[in-house]
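Here the complex is missing one protein chain, while the rest keep their positions.
What follows is subunit A.
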């Protein structure tokens, strides 16, 4: 938690506008209600950059990261599969397709700023239901079939998104950029969109931490210990899907957060989901925040797509962890 706050403090102080740190903080402190009356020595533009652009962006980064970390922990918990994450289940592709469709026909703001998030959310949910439906056999969802169904649906929808990208010559960059994930041009409205989901999602998934621990022993074992396995799986998958869809609809496709973060936490604190769930939310926030800070400053004023960056950092890191873990198991 401390690390999260520290990261936010550092991140907000860095930016392409090149303000001195003292000025940034003077602006922020001025926002506190009991300081509002004091005289200002900066322009309205400066204030807008810090508050409207930078602060909101940092909050969105933290919230999106928390949602993805939580969703990853939830998916891995109930699916007992290290490969499960918001993306392997096709949720992200499902959300992408709705957004890509809107962008292709120029309908992004048909019903205001909420249009893309809302449609992405609806198609994301529709996708997970399609995946559930494919995976459901004789009233039960088998873990292998579910992940397989996710991969199939993801491949199918991914092809559709690519098709739409190829169909649109003029707006090709916008869809492409969205599928690569970015936090640029987000504002406080997006913060208020994500915040309630993150705030409700954390305790909701944390409430299932102990059942998820028991699921580690196997579904039968968990059932014998009094876990309503089918219900637990369904509820946690639904909440995780919701969190993913909200995150994707605001930030585009940011890969590897939901996969890497819970793994990393598990390697540090062990397998207990009562620790893994809240720490995944916090660390997910830190991870995306740093990735985004890097994305907007590394090649400033040009921005690196955030999803590209998280994958560039995440994939090798994941490979390294996997290797080290194997070596550790051999020695132990």
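Here is the rule we go by: contacts are C-beta pairs under 8 Å (C-beta built on N, C-alpha and C of every residue); 3 or more make two chains touch, one makes a residue touch a chain; residues count from 1.
Keep this in mind: contacts and distances are computed from a predicted model.
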* Could you tell me which of "ABC transporter ATP-binding protein", "Coenzyme F420 hydrogenase subunit beta", "Inner membrane protein YgaZ" or "Xylose transport system permease protein XylH" is the UniProt name of the chain missing from the displayed complex? => "ABC transporter ATP-binding protein"
* **Among A:48, A:207 or A:319, the residue in touch with the chain that has been omitted** => A:207
* Asked: Where does subunit A touch the missing chain, residue by residue?
  -> 207, 210, 213-214, 216-218, 220-221, 223-228, 266, 270-272, 274, 329, 332
